[in-house]
Structures are given as structure tokens and as C-alpha cells.
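Structure record follows, encoded as C-alpha cells.
The complex appears here without one of its protein chains, the remainder shown in place.
Chain IDs A, B and C follow the sequence of writing; residue 1 opens each chain.
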Amino acid sequence: MNSENFSLSEKIVSSSYIRQGSQARRSHEQLIRHLLEQGKCPEEGWSESTVELFLNELAVMDSNNFLGNCGVGEREGRVASSLVARRHYRLIHGIGRSGDIAAIQPKAAGSSLLNKLTNSVALDILKLSGVRSVASCFVVPMATGMSLTLCFLTLRHRRPKARYIIWPRIDQKSCFKAMITAGFEPRKIEELGADNVLCVHSTTSCFAPRVPDRLEELATMCAKYNIPHIVNNAYGVQSSKCMHLIQQGARVGRIDAFVQSLDKNFMVPVGGAIIAGFDEPFIQEISKMYPGRASASPSLDVLITLLTLGASGYKKLLSERKEIYSFLAQELKSLASAHGERLLHTPHNPISLAMSLDGLQAESDKAVTHLGSMLFTRQVSGARVIPLGKEQTISGHTFRGFMSHSEEYPCPYLNAASAVGITRDDVTLCIKRLDKCLKTLKKDGNAAKSKFCFGNTLGSSAR
Amino acid sequence: MNSENFSLSEKIVSSSYIRQGSQARRSHEQLIRHLLEQGKCPEEGWSESTVELFLNELAVMDSNNFLGNCGVGEREGRVASSLVARRHYRLIHGIGRSGDIAAIQPKAAGSSLLNKLTNSVALDILKLSGVRSVASCFVVPMATGMSLTLCFLTLRHRRPKARYIIWPRIDQKSCFKAMITAGFEPRKIEELGADNVLCVHSTTSCFAPRVPDRLEELATMCAKYNIPHIVNNAYGVQSSKCMHLIQQGARVGRIDAFVQSLDKNFMVPVGGAIIAGFDEPFIQEISKMYPGRASASPSLDVLITLLTLGASGYKKLLSERKEIYSFLAQELKSLASAHGERLLHTPHNPISLAMSLDGLQAESDKAVTHLGSMLFTRQVSGARVIPLGKEQTISGHTFRGFMSHSEEYPCPYLNAASAVGITRDDVTLCIKRLDKCLKTLKKDGNAAKSKFCFGNTLGSSAR
Amino acid sequence: MNSENFSLSEKIVSSSYIRQGSQARRSHEQLIRHLLEQGKCPEEGWSESTVELFLNELAVMDSNNFLGNCGVGEREGRVASSLVARRHYRLIHGIGRSGDIAAIQPKAAGSSLLNKLTNSVALDILKLSGVRSVASCFVVPMATGMSLTLCFLTLRHRRPKARYIIWPRIDQKSCFKAMITAGFEPRKIEELGADNVLCVHSTTSCFAPRVPDRLEELATMCAKYNIPHIVNNAYGVQSSKCMHLIQQGARVGRIDAFVQSLDKNFMVPVGGAIIAGFDEPFIQEISKMYPGRASASPSLDVLITLLTLGASGYKKLLSERKEIYSFLAQELKSLASAHGERLLHTPHNPISLAMSLDGLQAESDKAVTHLGSMLFTRQVSGARVIPLGKEQTISGHTFRGFMSHSEEYPCPYLNAASAVGITRDDVTLCIKRLDKCLKTLKKDGNAAKSKFCFGNTLGSSAR
Partner (left out) sequence: MNSENFSLSEKIVSSSYIRQGSQARRSHEQLIRHLLEQGKCPEEGWSESTVELFLNELAVMDSNNFLGNCGVGEREGRVASSLVARRHYRLIHGIGRSGDIAAIQPKAAGSSLLNKLTNSVALDILKLSGVRSVASCFVVPMATGMSLTLCFLTLRHRRPKARYIIWPRIDQKSCFKAMITAGFEPRKIEELGADNVLCVHSTTSCFAPRVPDRLEELATMCAKYNIPHIVNNAYGVQSSKCMHLIQQGARVGRIDAFVQSLDKNFMVPVGGAIIAGFDEPFIQEISKMYPGRASASPSLDVLITLLTLGASGYKKLLSERKEIYSFLAQELKSLASAHGERLLHTPHNPISLAMSLDGLQAESDKAVTHLGSMLFTRQVSGARVIPLGKEQTISGHTFRGFMSHSEEYPCPYLNAASAVGITRDDVTLCIKRLDKCLKTLKKDGNAAKSKFCFGNTLGSSAR
């Protein structure tokens, strides 16, 4: 309420109480002021009531919520369902305008503020997480793969002749398809002239036993040959190691943009990414490459989340993740040795771990995929089982040994990861159920297998 | 509750009442059954309680909501903020998988169902709205422009040599940028060989005085020359005329895909589109071109909206829109004649209208843009004012007479549209305020102008 | 946001847009100002966004939401469940203080404002609905019966010798128990001395064939004998006739308080009432008689509802109700005559109607109660079936012919009412189902009865 309404309230309820209420309101305003002034993630998280107060204030500023508005355009932020209006806090106009996802909308001052602040808070968090010299970023309502495509499409305009992307193999469909969708062919560097190369496309976070690419070397090489360098940092924000690699790469060499998933790093729903870089004009070029307006939903989610957590809350989540990584490694190691297996040695992968399944493989061909389906039905999610020698064809390219990032990986294995938000209970339960499954498989031998197995497709992809 | 729990309840509350409650539950289940069986928009809209019951049921089926789940993957649908979880009905996993936005997710049976059903209901609504022979469609969490880009990128793989897109000029940045982003150059057909042409990119809904392209002729030509044809049907679903054009075009010639905005046609927040076509494999090819998972938020919004409205509710909205179009035309005509202007004759444009501003232009150079800013401050949104001879450069291409779709449009004008969800009050208020503005501008002459004008940029884009 | 934060926002988003947003905020503030100044129900209903903005502002003023509060009392408005906090808009402190339900709470300026404003808006609505000279009222979180008890208990302190209440019989348990609970014995006036009489307890709204008491005569008599007069106006606010009776009674004679249900008159959940009267000190005395704090929930519900409807919306509901009353009367009359029954002649009852069931009674003893259970299982709710000669004992008093307000009512009948919020569809469906039931009962004769009947208890109380 404004001061006039507070004064009127003093005629209804004792003025000393109203004055205290008005003062209490000011403390929320102070938090908002700090955000507007600094554009940074607040150190201490906001209460839900401050967050909602702020979002309501933003919504009031959008024309679809003006009490006296009359709309005669083709896009007026009208909403048919009140369920839909409520779940978006009545912020309906999305973000950006035709031609620039970062642009301000005249019809939607509140949504525009939301967009600017989210990008600003996201930049602050990237710095806090280790890439101290990042210069610019924006949240885009597309997952990592499509966001990488947007980067490649932007580079195409700068390098019209280029036909190839240099890509240290990583077996995740969306990374590969991001290049294919943008119309490029992944190739090894030696075969190509530098002019024909659009960029190097490197990876930080990935499934063990693969480890993050050596970004310093790649960035140095890119600088030397004048080749752009795009980093897929999908779930790397949560790891200081991955962030350090990017920071170092940019310091000693060239990194044009790095892309990270919102859901994997910030515990929000799937569907958004942050495109960031060290050269503001290039990042703006990418944001201008996005044609048209876009959903504000991922921005809203990440802003709510970061304001609620605060920088300290986010840092706490990261340090817990790190601790649980060690706990998971230790537990997997014990379990592996109890079953005659081993934890694969991947000290450079800070998130994902792998345990060999040699013994299981020895038992029978189907046992490995069977383990996948058993874990699935026992509600262990995310524990990938990688059999030997799987072949997969994506957009005409055939990958041997798919999922293991290598044509001839010597053993089948199981992945488990310590990602942000994981709890000790997750680890304990997973180890317990995994132990039971392994025992069952060994005990029952082939007899049991036909009973549980859902077939290959499900088993190997049970994640 | 299941039958066991209903039985237990009968020990607590009289069994005849519980039995009636259980029967009442069945009537919600019947509605859901009908949806699952038919995959169509229900004729009568559902109550909010049925919608929420259904969404809760879907959420329960996603692994992030399993009571006994333990997650050790990198993407487990964890949510940090309960505000965020609630606003998404705890559906966190998004839609699609790496490599196909229409794919089913093992971790998220509920979200997968949501995705499939939304696409199926959307298809039904496209048929109802006039494109009876549409074969396939999917909802994509990107606005129209980026969705068109995805279509062009898909075509590129089919026509590797193509460098040009034939495009009947329409002055909307995102349409143009959709082509540029995908890496193509818009050109006139005579200059080019057919092999070099990626596709024809035509438009239905647009601002008057432009009218929808003659799709029958274009589609016939595309069939003859074997050139793909992509239609930008941005807000055309709401008009039976636009939908009829597409239906006819596909019948007599070739239309590969048509793309429509969710927010403009279905009164949901900005950020989604439907990509549809007459050849299922091609539409699937586009959906597989989207690399990675995607936000479920636009799908959720449109599903909630269509279930709540029902087919009958949506049809009612469309017929109201049509009536208000006539009302708006009539009111604008009277106003125009009262001010010595005229309603531009654009009988083929079923949504947007234009009124000349010759008299205003005669008064002074600035008066026209001034009108734009006056309407903006008076909370008339969507009424575009188009001055003479505006030049605009987009991605290196310069457009003369920008916003009027033509290099030398003879007069300045004002646009107003009757879009779905508009009310009679919107029209009445708009006309009243417009009348006042025009009077003020004439009365005060130049004196008043300097006081109100916010400058060119705002004035001309006040929508 | 305050002006400082709007200024800061202008550095992030164009100042003209922010200024418009700030202006938009002011229009919400204006509505709130009007409410605070006038204390009346706004003529036009508020949008949900204004209502929620206002409630959030109130919540911010309560100490449990102070960002810097530390609580060391025994009652600090702490909430364990966020579901609970949200559903109460974080207004946790209830209303009133020890010793006065209308008192202001130092810890809860917002809740105190809510309480005062609700009472003030309720008073305005009572005036609008016909009791123009009402002087004071308050919302109490107890249903009508318990609220009447509170009135009687207050009168007891004024009339310590009184032992009797004069009560024109009305067969509703809670009315009777309200007197018993307060410790009094209902009696006819002739038997008693005036000093021994606590009050006259009259009734307006009631089931046909009973009609409202003749309040003018009763009030005149009360004035003459100096006996307090309490009116049970349970669902009478919705009828201009009932309200007129009260207004006239108070004008020509004596009415000390009249009590109305919130749920029945204002379409809110069960559990609140308004105690109103023409002498402010007496109403205050009642409010001070309520020992301790109380739930704010009914006040919150009725305030949200009245602000959302506005005076015009509420009046529209009332006039619709009146129209549907005529429609229901007409439909029931036709149906009755088609089945050889008649609509009972009760022109003075403006809400409830009754249709004879003589024919059914003639058929068999059980047919009448059987009709009740048939209607129940066919989801016709609120249609009471009144058999002949039911006896009921309440707190030791035996009522013959219970439910018909009379010892020997000549025929069994069925009640139906046109209460606020009813729709034409309700009437049409009810008549259709009733017609079917009556046909079935006649056709099948005794054979069918044993099959459907749930027994006496349910049948007669199927409402």
C-alpha cells in the first residue's frame, strides 16, 4: 500500500500498529531495492512472501493487468484459463520482442524487468560458481541442445564458408544433434582447413569414465588457429572443477560461448539454458539471432529459485553435492569390491562415477541389461547401465560402443552421479538396492533373468 | 482413492454416502477415459477440479514424485523451490528426450502422456478450426519465429544445395529473422533456379492493409516446381478464412508445414507454437530435429486451456471474435468518417483493420507518431500507428516503408485487430480514446505536440 | 514497489514503460483507498489480482511476516505447513483479542484491518439488501445456531431472572438447540410473566409451507412488553422480503439483533454468521461476550467474495435468484399438476416452495421416503421429502409432525428452494429427475420399492 493508504488505515487501526506494518513493508522493499540496484543474487535467500510480493508487483506493471487497458492488437496477453494465469503469476507476455530475446517490451514493463534481472542474477551466479571473468549471459527457454544450435547458427553468419565442427566425441544424442540440426558435420581437425571449421565444440560435464575435455589446450589451439570455441557445460555450473576449466580456458585461450542447462544446475523444470560468454557483443549477437518472443517460464523459475536460495543457499547446495560425491565414490567402491568389481578410476570427472560390471558380463550376455531393468523397477533412477559394444546411428552417423564415448571400451559398467540436490538417503538407498539386485542376479543365474527382463531397449536406457 | 480405500471409508462414514462419493469420482474418471480413448478435445469443457485431478494423476506417475525413488543421475527432476514445483503441478521432467521432442521419457510417464495428449488435442482443434485434412502436429516450446527456423533447418537436410527462400514480403521482424537465423537469403523466385530454393515461405494472418497470401496459387506453383512450402499461420487458427486457405492450398497443391502461435490463438502465455502438416513423416522429421528435451510449460498451458474451454467453448470464442471484428470495422469506419479519414478497404484480411491518417499527416510531420504515444499513455494497447516511409535494416537487409509491407504505401495509417478474447468493451473504449486523441491533436495543433511526445521510437512501436 | 524502486527500475527498463507500470499500480491503490475511506463494498467488483494484492499487503503488516521479527510469546502466528500458510494468505493471527472479537491486535495490524473492513463491508451489504437503518454488525466465525446462542447469553446478563424464550415453532434443530444450549426453555408467551422471558426468538427464512413470522406484530409486541427480540434471519439476506420485514419490524417496534448465515447468503464455506442490530452498544456487548480470539477464515472468505462481486455483482445474483424462484414455482406447478399433485399455496415464503405428495402417500406408506432416497442417489440435492407424522425428540422436547413446523400438517410434501447461486439448469435438471422418479414409483408400484430403498433414516433426510 502507498503512504496515503497507510494513513487511511491509521484511522481504522491504531496508528502505532499501522506504522509498524508500514515499516515491515519497507523491509521487503529494501530487499527489492538491493536487487534492482545491484542486479545480483541476494546473499541471503528471500522468504516466499517477499518473492511473491515482488512477482505480483512485476505483474501489475504488464499491460494485460492494467485495470483500464483496452487491447486491439493481435497479442494482448489475454488468458482463457484462470489456472494458467495464476501459475504464471499473471505474467503472460513472455520475454523479448521480434528480433531480440533480450529486448524490452513496451506492453510489458514487468516482464521486461523480470527478463533483465534474471539475466543479471544468472551472470552473478556464474561468477560466484567460478567463471569470474564472464562478461554477459542470457537465459533462453530452450534446453542445452537447441541453445548450442543457436550458437552454431550465429557463428555461421560470421564464417559463411565453414562446414565442419571439431568435436571430441561425447555420447549424448542432443550434443550431436545440436550440430546436425544447425547443418554441420562433426569432423576431426587434421582433415580440415581452418577456414572450413565453424568451431570447436567441447564438453565439460559428462558421464564417467569420460572426463571433461582439456579446455586449456583446446582454447589455446582455438586462439592460435583463430577458430571459435563453444563449450557444452551442460551440468557443469554445479562443479567448481568444470567452472575452473572454463575460466582458465578463457584466460589462456579462446572460448566464445559456454552453454549450461537450467534444470540440471539450478533444480528447476526442464526447458531452459544459459548462454554465456566473455565478449558481450557476441552474446548479444546470439540473443538477437533468436527470432521472436519467447517463454518467460524458465526465467521465472530460475529467478524464483535463486532469490529463494540466495547465494549462500546455492553455495551450500554445491558444497553438499561435493561431499556426497565423495560419499558416493566410497560407497560404490565398497560395493564394487564386495561383488568382485571395481570403481573405475576417473579422478577428473567431478560428478559422475562408474563401476565395472565384468563379473555380471561373465555370467551371461543378458545379465548387464537385465540389471538396468531391475534398477528401473526398483525406482533407482539415473543409474545407467552401459553394455559392451552397443551400436547407434544418429542422423546417418553410426557410433560404435555408444554411450561409452569410445569405440572399444574394455568393460561394461554402471554410472551413478552426485548432482546438485542429491541427498545421502539417495545414495544409501541406491547402494542397498543395487547390492540386492547384484546378489539376486548372481544367485538365481539364468533362471531368474527371463522373468524380470523387459528387453534391451528399456534395460539399457533406464535413466 | 481406490476401491479398498472407499471400503475402509464406509466404516467411518455411512456407506450410502461413500458409495455416492465413489460414484462421483467415477464421473471424473469417465471424462479422463474419454480423453485417453479419443485423444480429442472434449466437447464440453472440464471443471477446474477435473483438470487439476487429472494433472495431479499425471504428476504422480513421474519418477521425481515417486515416494520411494532414489535418484543418482544428473537430471532427476529435483526442485529447490516449492513455489516452482507447485506452479508446474510437480511435472518437472519436461517433454521429449535427447534427439526427439516427441519421444517418451522412461523417467516421466506422466509428462510423456501429457505431451502425447496435448499434441493429439491440438491436432483435433486444428481440424475443428478448418484444416480438416491435417495429418500430424506437435507443440513446441518456442515462439512462431524459432519454430519456422526449425522447419527451415529440417528442409536444409533434404535440399543441401538450396540457398534461397521465396518470401512474399511481410514486415514483421521475426518472420524475416527466422530465415536469416536458419542461414538463408530471401529472394524473388524469377532470379533463381528451383534447386537453389529451399522453400516458399508464405503468410496468412498479417496486419492490414496487407492481406493473406494467395495460398492456393502458391501451393499449386510449389507442387509444379517441386518446391517445399512452409506457411506462417501465426494467428490464423482463430480465423476460419485463414484455416480455409491452408486446407485449400493443401488440397490443390503443396504445403509441407504450417506454424501457428499458441499465445495468439489459444489465450495462453507467450512462448509456444504448433508445427503441423499433411505428411506425418515430415512433421516427425522436424520433431526429431529439435535436439534435446524441452519445456513442458507451453504444452501444459494449452492442454489446461483446451480442456477447460472444451471444443464448444473454443468455438464460441471464435464466433465472438468474428462478430466483434464486424463491430470494430463498423466503429472504425464511423470514427474515420467523423475525422475525415477512411477505413482502408481490406476485405480479405479477417482479423486486422486499418484506418488512414492522411489528415493527421497533413497537420504536421510529427502528429502521426505523436498519436502512437498518446494511445500508449492512455492504455490503448495493440493499436499500431504506421508513419510514412520508415526505413529499417534487419540483419543487413534494408526495408523501405517498413511496417507497411510495401516500399511506397501511399498513406500513414492506424491498425486495430479483433483477436480471440477481445470484448466489446475493448472496442468501445478504444474508439472513445482514439476519438479523444484525434480531437486533441487537431485542436491543439503543434503547441500540444512537444508536451506529450515521447519521441519516435516509442511512438511508432506503441504496441 | 515504492517510488524509490520504480526509479531504480527506470535504469533497467525504459522509463516511459516503467512510469506506465507505476501508474497502473496506482489504479489498484485507488481501489484500496476507496475501500479504506468509505468502508463500503465497491460498486464494481475487483479483479482477483487487486484482491490478492490487497491481501498480501495486509499479511505483510502482521508480525508473523515481519522479516526481522523474533517471537518469544506463546502465540506467535508460527505455521508448520506451508500449505496452510498459503491458503490463509499468511494471515495467521485470527481476529479479536481475549475478551472482544472486534478488538485490534497489536501483533497483527493487517488482520485487524481485515476484521474491521469486513464488518464494515458486511454492514454496507445489509443496508443495500434492505435493512437500511441497521447500525452495527460483526462477522463471527460460528454458524447461525451458535451465534444465536451468543445473543441469548448476552441477554442473560441483562435479564438475570429470565428463564423462557418465546419461539414461534420452526422445525430446524439448530434453532431449537441454540436456546437449549444457552440454558433456556422455549415457551408460549401467555403462560409466562414478561420478566421471566429472556426474549422473543422469531424467524424469517424457513422451509415452506411455513412462512416468515409476522415481524411487525412481534416487534410491536416486544416494544410494548419491553421484551428483547432476536431474529433468526438465516438465509434471509438474499430475499428483499425478509430484509424488508426486519427493516419494518425495527421501524415500528423492537428488534435487538438479527443473525444471518454467511454461507447461505454469500456463497462462502459453512461456518460464519453476521450478528447485526440497530443499537450499536448492544451489538458491541455481544461481540465482547465472545471470549478470546477467533478464526479469521470466515471473515476472509466473505471479504474476498464481496470485493470480487462488488455491490453490483451481488445485486445481480439476488435478482437472478428472484427470477429463478418464479421459474421454479412455475415448473413445480406444471409437474405437480401432471402428477395429480399441487404446489402448496405459500405466497409469503420468498425462497422455499412445497409440492404435495398425496398421491404418492396413497400408493404406499414407504413411497414418500423412498422418493427421498431416489432423489439422493440421482444427485438431486436439497430436495427435502417430508413424510406425515414424523416424531423427533431434541434435548428432551418431543416434536410431533417434525420438519413440517406443525403438529398435524395435512399432507406429505417435497421442498425445493431458489437460493442465491442457483441456476436455471439446476431447476430444469431437478424437475426432469423428479418427474422420472415419480413415474418410476407409480409404474413399478411396490415391486420396485424394496429394491431402491435405503431405509427411513436416509430417505427422510436426503438433503
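Brief remarks follow.
One rule holds in what follows: a contact is a pair of C-beta atoms (placed from the backbone, for glycine too) under 8 Å apart; a residue touches a chain by one contact, two chains touch by 3 or more.
Computed from a predicted model, the values in this text were never measured in an experiment.
Of the candidate positions C:N2, C:N69 or C:T440, contact with the hidden chain is made by C:N69. Contact with the omitted chain, checked across A:S3, A:S16 or A:S334, is made by A:S16. Listed residues C:P42, C:P228, C:G249 or C:P298: the one in touch with the omitted chain is C:P298. When the full complex is taken into account, the listed residue touching the unshown chain is C:L91, out of C:L91, C:C222 or C:I255. If you put the missing chain back, the residues of chain B touching it would be 1-2, 4-5, 8-9, 11-14, 17-18, 20-22, 24-29, 31-33, 36-37, 39, 47-50, 52-53, 56-57, 59-63, 65-68, 82, 90, 104-106, 109-110, 112-113, 116-117. Seen from chain C, the chain kept out of the figure touches residues 48, 51-52, 63, 66, 68-84, 87-89, 91-95, 97-99, 106-107, 141-146, 148-150, 153, 156-157, 172-178, 180-183, 205, 207, 234-235, 261, 263-264, 266-272, 289-298, 301, 304-305, 308-309, 317, 328, 351-352, 376, 379-384, 394-395, 416-422, 425-427, 429-430, 433, 458, 461-463. Although one chain is not drawn, its touching partners on chain A can still be listed: residues 14, 16, 20, 24, 82, 376-377, 379, 454, 458.
Methods note: only the chains that are shown with their structure count from here on.
Taking shared numbers over all numbers used, the chain A to chain B interface scores over half, which places it in the same class. With chains reduced to the mean position of their C-alpha atoms, the one farthest from chain B is C. Distance between chain centres (mean CA atoms), chain A to chain C: 54 Å. Rounded to whole angstrom units, the spacing between the C-alpha centres of chain B and chain C is 46. For chain B, the set of residues touching two or more other chains reads 82, 376, 379, 458.
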